[in-house]
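Of the protein chains in this complex, one is absent; all others appear in place.
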Amino acid sequence: MTDIKKIKSLDLSRMDFVTNQSLKWCPGCGDYSILKQTQRILPELGVPKEKFLFISGIGCSSRFPYYINTYGFHTIHGRATAIASGAKLANPDLSVWVVTGDGDALSIGGNHTIHLMRRNLDINILLFNNRIYGLTKGQYSPTSELGKVTKSTPMGSLDRPFNPTSLALGSQATFVARTIDRNPKHIQSILKSAYEHKGTSFVEIYQNCNIFNNGAFKDLTDKKILSENIIQLEHGQPMIFGKNHNLGIHLDGYTPKIIDLNKDDNVSIDDVLVHNEKDIVIASMLSSFTYNDNFPTPIGIIYSVDEPIYEDMLQDQINTAIEKQGKGDIQNLLNSGNIWEVK
Amino acid sequence: MTDIKKIKSLDLSRMDFVTNQSLKWCPGCGDYSILKQTQRILPELGVPKEKFLFISGIGCSSRFPYYINTYGFHTIHGRATAIASGAKLANPDLSVWVVTGDGDALSIGGNHTIHLMRRNLDINILLFNNRIYGLTKGQYSPTSELGKVTKSTPMGSLDRPFNPTSLALGSQATFVARTIDRNPKHIQSILKSAYEHKGTSFVEIYQNCNIFNNGAFKDLTDKKILSENIIQLEHGQPMIFGKNHNLGIHLDGYTPKIIDLNKDDNVSIDDVLVHNEKDIVIASMLSSFTYNDNFPTPIGIIYSVDEPIYEDMLQDQINTAIEKQGKGDIQNLLNSGNIWEVK
Amino acid sequence: MPKTKIKHVDHVVIRFAGDSGDGMQLTGSRFTDSTAIFGNDLSTLPDYPAEIRAPAGSLAGVSVFQLHFSSQDIHTPGDQPDVLVAMNPAALKGHLADLEPNGIIIANSDTFNKKNLHLAGYESNPLEDGSLENEYEVHAIRMTSLVIKACKNIDISLKDVERTKNMFALGLLFWMYNRSTDTTIQWLQKKFKSKPAIIEANTRALYAGYHYGDTTEMFTSRYTVEKATLPPGKYRNINGNYAISLGLLAAAEKSGLPLFFGGYPITPASEILHYLASYRNFGVKTFQAEDEIAGISAAIGASFIGNLACTATSGPGMALKTEALGLAIMAELPLVVVNVQRGGPSTGLPTKTEQSDLFQAVMGRNADAPIPVIAPSTPGDCFYAAFEASQIAIKYMTPVIVLSDGYLANGSEPWPIPKMDELPKIDVKFETEYNGKDKYLPYKRNKQTLARPWAIPGTPKLEHRLGGLEKEDVTGDVNYEADNHHLMTTLRAQKIANIANNYPPTKVFGKDNSDLLILTWGSTFGPGRVAVERLHKDKLNVSHVHLRYLNPLPIDLGGILKKFKHILIPEINTGQLRTIIRAQYVVDAKGLNIVRGRPIRASVIVNRVKKILGI
Partner (left out) sequence: MPKTKIKHVDHVVIRFAGDSGDGMQLTGSRFTDSTAIFGNDLSTLPDYPAEIRAPAGSLAGVSVFQLHFSSQDIHTPGDQPDVLVAMNPAALKGHLADLEPNGIIIANSDTFNKKNLHLAGYESNPLEDGSLENEYEVHAIRMTSLVIKACKNIDISLKDVERTKNMFALGLLFWMYNRSTDTTIQWLQKKFKSKPAIIEANTRALYAGYHYGDTTEMFTSRYTVEKATLPPGKYRNINGNYAISLGLLAAAEKSGLPLFFGGYPITPASEILHYLASYRNFGVKTFQAEDEIAGISAAIGASFIGNLACTATSGPGMALKTEALGLAIMAELPLVVVNVQRGGPSTGLPTKTEQSDLFQAVMGRNADAPIPVIAPSTPGDCFYAAFEASQIAIKYMTPVIVLSDGYLANGSEPWPIPKMDELPKIDVKFETEYNGKDKYLPYKRNKQTLARPWAIPGTPKLEHRLGGLEKEDVTGDVNYEADNHHLMTTLRAQKIANIANNYPPTKVFGKDNSDLLILTWGSTFGPGRVAVERLHKDKLNVSHVHLRYLNPLPIDLGGILKKFKHILIPEINTGQLRTIIRAQYVVDAKGLNIVRGRPIRASVIVNRVKKILGI
């Protein structure tokens, strides 16, 4: 099937992925950083430029394709994942990326998002989660915290938020990861892993909207406190965090606890849970830390397993059908069934 | 708020809930049993008949409201949960039930379903899962097994199925349960629990479509083998199953295993995991058994926690606003702002 | 041999009616096949309940198949049946009113028991109480008993034996109309290959029916309907949904583009998905999406990538696709959208036919959003409509709507098999080089057609971005300027208007100017044509124009309409084409609007015309 992943260095650089369109995000918007990191890693993937396709919906984040010099499609609100599915099926040889927002992917587009994940097409979803509707000027989104005061909820929102990584896991996603706009190196590494993963890669990117939801992630980006609030996951590594790498996640029965390697008695690194990105129970547990003040927020690859790829199986069916029935001949088909001749 | 749950015996019987419409399901369809059990438990809930509202989408299952003599609304494909949300918000005093199919709730209606669960309105969702599109005559559904041969997939389906209970958990559902058309007592008890639960209750009901997907659940309904294939969950009880109640779920670290109390050495009932319907990690693990041949399929209440109810919070906002600002006076409102008078 | 007379007749309409489980659709199809192969012209109309298996014996559960066959060229499944096969009381009750005076009733009297009579709402047994006697020729036959007798000693269940009663009825009708049982026997042998006992039972039942006619003295007449003089060539019988599928396949072949179908099941369009899904060996990619929106969205994605992309649905699904259609218009991507219309509004009458989505097709979008609309006129014509829609979509870079309907979808007719090498090639030119100075300009239009170029992802150097925001003329960049928007709005409209330049001249059946013109579209072609033929027989000065192109309308139509004193537009809706025609040509066209979930009857049109002409 696709050989795009095998091609090596193509002499591309970041500048090859910059368009002539002037960027129209607000100064200070987290989207800039994500754009830049994306433009940085694309040249390193060994994919010819013309084989990249970026598809987005509607929202501030969804303006992304205009700014990245590949094939692109800025579509309609919520449908990027569905349109990308058709594009990928039509030409599996393309490297297809969906750029979407928390409103686009989880509000109006929620259904297409979860269906893409269960289908497991080899598409990378970058969900820019700013926990707000940016483009429509600041209504709460499905990831906004309960009680959020916005233009549409002057007394506070009444909906408990989705946890995008849990939703992804519940939708049979095969790759679930999270990163943050303010951590360029981490974004790069996660985007590369997402690309490497065969199947749908779901990447939640925490993104600051400094106009309508400034500081939504300040606990996770403020240098002074972030190390206590974030746990960076590595497959096969113990789950350690904290300023002095002193804190660890420990399983007491099936209940997760935080232990302090420096302070708690009788605990050692062996008591710290080792991350296993192939285990759905661990992944569910880690994901459940998300809105939980007692635990650090996990970033990195939460879950990653290999499952059959939709477009590969489709191609297999085509091949098998041709093998068994011969390549379709339309005139023969027209002439089949109960035929008679009028002379 | 609502006091419907407090009213006691109202002298209603099953027959009060039977309509004059002739039933149009195929003879042998699993829907009949579910209808009957529902008609059985409604009189026992202490709710006046006129306060029940059944809302459905489109599908065989969605014909349900015509056959139950309460208020009802057979709406459009996929939107029952959204329509029910408006109805419940408009009158929280009603007991609102959604009846839907695997196509209706998880294909076209997937988004409304997951949003209702995160919002946690006090609505009971009964999802009749026959793993097929019945009404449109037998295409595969989002819960059909991978490789399913149907009219629309003559060489087999290519989508990995949703696991409805996992999707519900991933959507922040507060009540997730499963039952089977062929087990009347179990349906009744689950429906009652769903009713008792304040918040959105998600009940997956395995339902045999004897025309287009006959025997989809035969491993779970065939008296000879079902006890090996089903585990019936009870909160606070060890997870035991098997013909002789000899098999149990054991956690080895965080990895579930099956142990045989009669055969395995050194194991006792104390090694069997106790079901805790309040624990999301346990619930996720149990739900993941669903398509796993190595484990029994859990039925019963997988997860049940209390969380704030959308319509209650909405009513609170109204009360608070009236308390603080006084009951709105439209003429005053019209007269507010920058006013001037032309004489 | 009993003394049956042989009568020669021009045409016959048979209606098979029975319980959903009685196999009426199958019986009808078998009779159709034999009749087609025999060489009659024919037209069929299946009609079945919305329920999968409505309660046995109920009125709601009756499934119907009507067949009109003739030695002449015919255009409709017939107004009123000459023969009603009623497999149970409900079938008789529900369809007797339609039967021709003195028509033939063939009933399975075994089913006329108390329970079934009650379910059908009969107080007494109409086969016995004399109520039918003077008006119809009634044959009450104990079909169930007779097949049980015929199938003695075959090792299958009683239920399976009883099921063969439809073969009995079929055999009897074969006898009545002098048809061979051969193709049916062949068909049984193929269909039940692995079940010889079933073959045996059905074959015996078929023969039992045939011989019943031959041996009882019940029937005083047999009929012959001579072969029709159809144009020479190879024929097959075809329904509209299959014809659409083949038309799309043919367009893929002729354009050299891979075929992509994204859709969601919905009655009566689902079969298009089913058919196409079975052609993986043609490289067809079908995608059963999570809903109609995802179906069309996936197709739009595939179109961008250079596939011949299509979707098919019915009214409610079409409604859901509306927003995405706007995107295809703005992005100017080719796309074929098939709407197999059904009764509405809302879920309405999901298994019945209607022509009420014309407004939706032509005008049913937000903003100024023109889309070409083509409607096939007969089941076989669906092939050409789908093919032509693909041609237009590709040539003009636009979505195109094909308006079929439930009758066309399920109805069938003999179909001269097209020769692929006689179909036109569909030119596709993907851009591979800059079309501007040092750059690719995605909205630099073809001067003649106004189509924009199609450069597909994967093409080196031509990287570009499409989107739903207003595009700058030529460059395709986002542009919010006032004059550009006016220009682009005008260009989009002009591009679609241009399509009419390529239409063939509109044909008038009958005189170019006469007292009255019947103007039809879609499946009302048949009744319209039959009505005019009958009126011509009455020497009335009446003509017929059938519209294939609903948007843009043919350029010559205005001139044609002016020459008629009256214009009558029969439609299965409340007057949608009438509105469009009046708006376009400022002519006082009248409507004949009968919204009964069935084709309009030619006789109703004839009557209305006479009334207008004061006859």
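When the chains are written out, they are named A, B and C in that same order, and each has its own residue count from 1.
Quick note on the criterion: a contact is a pair of C-beta atoms (placed from the backbone, for glycine too) under 8 Å apart; a residue touches a chain by one contact, two chains touch by 3 or more.
Just so it is clear, the structure is predicted and the values come from calculations on it, not from any experiment.
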Problem set entry | Which displayed chains the unshown chain touches | A, B, C
For this session: Just name the one of C:D22, C:D79, C:E200 or C:D357 that touches the chain not displayed here.
Result: C:D357
For this session: From the listed residues C:V13, C:V85 or C:L320, report the one that touches the chain absent from this view.
Result: C:L320
Problem set entry | Positions on subunit B where the hidden chain makes contact | 19, 21, 48-51, 53, 55, 58, 65-66, 69-76, 79, 82-91, 93-94, 111-112, 115, 314, 317-318, 320-322, 324-328, 330-331, 333-335, 337-343
Exercise. If the missing chain were put back, which residues of subunit C would it touch?
Worked result: 49-50, 60, 314-316, 318-320, 322-323, 326-327, 329-331, 341, 343-352, 354, 356-357, 359-360, 363-369, 467-470, 480, 482-483, 485-486, 489-490, 492-493, 573-574, 576, 578-580, 582-584, 586-588, 594-598
Problem set entry | Missing-chain contacts mapped onto subunit A | 22-27, 58, 60, 76-78, 107-108, 110, 133-137, 139-140, 142, 151-155, 157, 211
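Following the convention adopted for this analysis, only the chains that are shown with their structure count from here on.
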Seminar exercise, completed: Cα centroid separation, subunit B vs subunit C, in Å, comes to 40
Problem set entry | Length of the line joining the C-alpha centres of subunit A and subunit C, rounded to whole Å | 44
Problem set entry | Contacts with 2+ other chains: residues of subunit A | 111, 115, 314, 317, 320-321
Seminar exercise, completed: subunit C residues touching 2+ other chains are 280, 290-291
